[in-house]
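For this depiction, one protein chain was excluded, whereas all remaining protein chains were kept in their positions.
Going in written order, the chains are labelled A, B and C, and every chain counts its residues from 1.
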Amino acid sequence: MTTPPQTTVGAIRDGSWQRYLTFSLSTWVTIGLLIVVTALNVALQPTFFTTYSLTSNFATFAPLVFAAVAQAVVVIGGGLDLSIGSIVALASVVALTVMDGEPSRVAIGVLAAIVTGVIAGAINGFIVGVIRLQPLIATFATNSVFAGAALVVLPKPGGMVPSTMTTGYRSLVIGIPVSVLIVVLAIVLYWLLSRTRLMRHIRAVGGDRSAAFASLVPVVRVQMASYIVAGAFAGLAALAILANTGSGDPFVGSSMALDSIAAVVLGGIALAGGRGSGIGAVAGAIILAMVSTVLSFMGVPTTWRQLASGVIIVAAIALSVVMSRKDQR
Amino acid sequence: MASLDITGVDKRYGGVQALKGASLSVAEGEVHGLLGPNGSGKSTLNKVMAGAVRPDAATIRLDGQDLRIHGPQDAHHHRIESVYQQLSLIPHLTVAENLVLGTEAARAGWLTPKAQLVEVDAMLERLSPVLGGGIGPRTRVGSLNPGTKQLLEFAKVVLRRPRFLVLDEATASLHRDQVALLFAMVRELTAEGVGVVFVSHRMEEVLDLCDRATIIRNGLNVATVDVKDTDEQELVRLMVGDLARAAGRGERPAPSRDGQPVLSVRGLQAEGLADVSLDVHPGEIVGLGGLQGQGQSELLTGIFGASPAQAERIEVAGDPVEFRNPRSAIAAGLALVPGDRASEGLYSVRSIQENISTVTLGRRARAGLVIDARAEKEAATSQVDALRIKIGALADAVSTLSGGNAQKVVVAKWLLSEPRIVLLDDPTKGVDVGAKAEIYAIIRDLTAQGVGVILNSSDDVELAELADRVLVLYEGRIVQELEGTDVTHDNLVAAALRISDDDTKES
Amino acid sequence: SAPATSGSPAASSGGDGPFTIGVSNAFVASEYRTQMIDAIEQTFDEYKAEGVVDKLVMENADADVNGQIQQIRNLINQGVDAIIVDPNSATALSAVFDEAISQGITVIAIDQAVDSPDVLNVGISQQDLGAASAEWFASAVGDGASIVTVEGAAGNPATDARWAGAEPVFAEHNIEVLTHGDGGWDQATGQTVATDLLATYPNVDGIWTYDGMAQGVLRAVEAADKTDSVTVGGEARVGFLRMWTDLVDSGSDFASVGVINPPGTGATALHFAINLLQGKELDQSKVTDGHSIILPLDTPVTNDNLADTWAGVSDQADTYVLDSILSADEVAQYFQ
Partner (left out) sequence: MTAMQSPAAPTAARWRAIVTDPIFIAAAVAVAIVLVGQLVSPGFGAYSQVVGMVRVASFLGIMAIGQTIVILSGGDGIDLSVGKTATLGAIVAARIMDGSDSRLLLGILVPVLVGAVIGLVNGLGIAYLRIPPFVMTLGMTGVVAGIALAYTGGAAAGRSAPALTGLVNNRGLFDVPGVVYVWIVLIVAVTWLLRRSVAGWNIYAVGSNRVAANLSGVPVRRNVIMAYVASSVFACLGGILLLGYTESVFLNLADSYTLPTVAAVIIGGTLASGGVGGYLGTAIGALVLTFLTSLLSTMNMPESWRTITSGVVLLVLLGMYGRQRKLRT
């Protein structure tokens, strides 16, 4: 073909900074919800910005944040992972067993958690991508498998996490709580991921699987990869839980699968796949965690608290979904 | 001279033998037409070359070398690229992301888009005269109209620098200007030695563009001809055999427009539509013309209550009505054959019988609740026979049918409802000449019974052949009305083009 | 209150109040827990009337360990003086307990003992409960009998502790345990599992079980028409007592046992908390392994006292658990 003439279209180019300021409507909803719950938290909890409060709040957010990013990757790829919680449990008990309370083995423990997550993710990916089972029901089944495996590794709660991990998790680095930095790490990791060809392909597969196949995207490999990446993030979630609890528990994370899905939706990610960002999921996870804190600080009677939180979450999800649909037009 | 030869292709889908030893041979630098009626196996053959379908048997040779193609990436590796009949753009990705999908430049997995974006820009610049305004590399693809999408699909494949290029009905949703640009680009490619396979049901396009043509029927090769030595009649004869029926302007008395209109619309407003009024008289076919995407489909769905619209007044045979949803429109005697039969017209996983039944199910049911199996079967059979729909069994999923036959199923379900007004949105898109003639005959039959028809068509020839009157739309308004003997192919083109000249867009 | 010095559990250096009390419970879908919370609230109101305490902060919602850590942090952030916690894990809350204790908060664990040496455990011994139930059961089925069990849930500490108490008893009596069924602490599951076990082990002499499962197991035994030949380990809960009483009234010589696991421990623990907050020192001779107060078991329900017991609770809901709360005076006995 003849050499193309230089065009004006090329002037507005990827990488221009304005791009980062143009949010979609659903992003604004997520940001708005985040601001509202944070404001409520600050108002009700005057100590919110003390170091202890920041450290402790983010320390509890972090596991769900990583699980939500994991879920986000899978959901954007058109899948769903109901086994996230038991992958987290499995990765945590494996890492705990590997570390055996020795501070010198923290690095191997970290590796073990991630590798466990990756293997579990690969199993999910194989079943969904290669064997082609419907994701919901397939990961419901693997959830049993991983949960059982976690019980085999650690038959009952116990064991000690190396103290370096637990104290490190609660310390400050240049005045910033480590737990805050860890949540930032989740955001950075996702941001890096979003710049890869893999993540582009995951979005394509989530958008339209057969169209992606026809467009030279290696669909099966990409689907597998999305579960593997999710597994790796679940491994990180497991480490955050270990650092937070200081001990092992084969039942940990039982509510994480559904919570991570709620977080993903609050973060403006469409369950139909192809749309949204893991960073929204981080916000979603924080919103979800803060709602329960707000209710407790408001002193809602305990018998009504669950109803209140249920109604608030349904309303927030409805808002988020309705707004993200407006985006599409 | 290099060539792509594919021979002895067999492919069976369940009970359907889609290809039986079909073959195709494309030389470099030629445009090779692949013709055949609906369901003859053209797309299947193309997908075998593209790696998207696994044949039961096939031999593929490139430059005399045996080739195995196990997937689209293998085909790409050999620089065989395809535009599928079914669009394969990802709605949530941007134009640029779609154009480079699968071939993204990356270093160690990290995207390095700079250089590729220059190529994308150049391609968009090239297409810009016919692409429609406001479309840049960062536009999301989902909201674009079908014609634009089809052009982007073509652009995507051309950007991959093919040696052999397969275009499966790549012009089906395109307007004249767009087709012209596409043809120009194809000719540039062939001049550089690219071999092109071209599939289309529009004979004039085939005659215009192709050097040779291979005709297949029922999965078998019928002939390969030099296009310059042949003519349209001959091609049609090869395609549909003795069944050939010239789709000429039928003998139909001009309908009277003195009496009560069967449908009268005043001041219809909707997204993409501004203040449209029209009347349809019994037995009349009112065409909708103009460039595609000027509000024709919105007009039909708006009248039908299928998309949000407000009208000052809608009357059916003089009675004022208000359609809040299709159900109320159907109750008043309307029918809509939608533009996209796969996504709007059919329950692809359900049986042929259920698809035909759906509109009128309640009428045959006992007490409106309990299905009478015999009545259902009889009703469906009557339509299958009347429309000569080629099926295996009524219980087969409708997805097993070829395009033309599937379209007839959509028409059949509406005929059962005995409508007074039929809205047709491009009813013969992707339909072969034989089936097209049959659908024309059905439409004429309807008008003979006093049914009023509104026909939107992307094919000017079709409008010229069928319509008593044509309303030309531009940006959601009726800007011109052609009537009676003025409804000619040339006038329609002129009407559309004059409008596009008014457009401020620089050429 | 001032920060704690290290050393003995939950030592607080004697503030004068009024105190703020926090409660963390991470499992609400349980009548047992509700009864526990209600008792705490009642006792709290009594102290409030005396001006000893002023505020009760409830963290009461379903949560996993991570969620319970958040609950406890919320309590810390609300400035409570003492936390009464029904822990989801014996070990996983240690780090957050340390956070609380380092801020001078008194922490008491109920229902399930925790490992943290600075947290005071208050409650019955689950192991003793298992042993007491097994003792009665072994004598009922006789030496050398074969039985099956329907227990709580694998990996669950209370399940393990009860079995740890029961196992040596069964071994001592040469009782063969053919299999362990998993009843999930749940009546419906217990009923189904017992039905399955009765079909495949038709000749068992008894089914050892406890808690909500007991009622389900008894129903299964009843359905199999084996109340006279199969012994069922029971529970001191109204639903079970009702079936038991009905059987006895209908002339059956069905016998069972209900060892009491009182939800009122929570209220008892509140007494301990107040004493500690007021700076009293525990009598170390009554403290086990440095940080646990093991409350004595109440007399179990057996056929001997069934009628009397039943008369006292017959108008309660089926899920009501027989209860006992130590009085403030009784608790004072544990202090110097």
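Note that contacts are C-beta pairs under 8 Å (C-beta built on N, C-alpha and C of every residue); 3 or more make two chains touch, one makes a residue touch a chain.
What you are looking at is a predicted structure, and each value in this text was computed from that prediction instead of being measured.
J.: If you put the missing chain back into the full complex, which of the shown chains would it touch?
T.: Counting the whole assembly, the omitted chain is in touch with A, B, C.
J.: Among the options C:Glu59, C:Asp182 or C:Asp323, which residue touches the chain absent from this view?
T.: Considering the complete complex, C:Asp182 is the one touching the chain left out.
J.: For the chain left out of this view, which of C:Leu129, C:Leu197, C:Ala236 or C:Leu282 touches it?
T.: Per the contact definition at the top, the residue touching the missing chain is C:Leu197.
J.: Using the definition of touch stated at the top, determine which of A:Val73, A:Ala147, A:Ala240 or A:Ala289 touches the missing chain.
T.: Here the residue in touch with the unshown chain is A:Ala147.
J.: Can you list, in ascending order, the chain A residues touching the missing chain?
T.: Touch with the absent chain occurs at residues 80, 82, 127, 131-134, 136-138, 140-145, 147-152, 155, 209-210, 213, 219-220, 258, 261-262, 265, 270-272, 302-311, 313-314, 317-318, 321-322, 325.
J.: In the full complex, which residues of chain C touch the absent chain?
T.: Residues of chain C in contact with the hidden chain: 28-31, 33-35, 37-38, 62, 153-155, 178-182, 186-188, 191-193, 195-197, 199-202, 212, 215-216, 219, 223, 239, 317-320.
J.: Where does chain B touch the missing chain, residue by residue?
T.: With respect to the unshown chain, the touching residues of chain B are 13, 51-54, 70-71, 304, 306, 325-327, 330-331, 336, 338, 343-350, 354, 357-359, 361-362, 365, 368-371, 373, 390-394, 413.
By our rule, only the chains that are shown with their structure count from here on.
J.: List the centre-to-centre spacing of chain B and chain C in whole Å, with centres computed as mean CA coordinates.
T.: Those two chain centres are 72 Å apart.
J.: Could you list the positions in chain A whose residues touch two or more of the other chains?
T.: In chain A, no residue touches two or more other chains.
J.: Going by the contact rule at the top, pick out the chain A residues touching chain B in the complex.
T.: Residues in contact with chain B: 1-2, 4-5, 7, 9-10, 12-14, 195-198, 200-201, 203-204, 207-208, 210-218, 274-275, 328-329.
J.: List the residues on chain C that touch chain A in their complex, please.
T.: Result: residues 28, 37, 57-67, 69-71, 73-74, 76-78, 89-95, 99, 103, 154-157, 160 of chain C touch chain A.
J.: What residues of chain B sit close enough to touch chain A in their complex?
T.: Answer in residue numbers: 50, 52, 72-73, 76, 82, 84, 86-93, 96-98, 101-104, 106, 109-111, 113-114, 117-119, 121-126, 136-138, 142-143, 156, 158, 188-189, 192.
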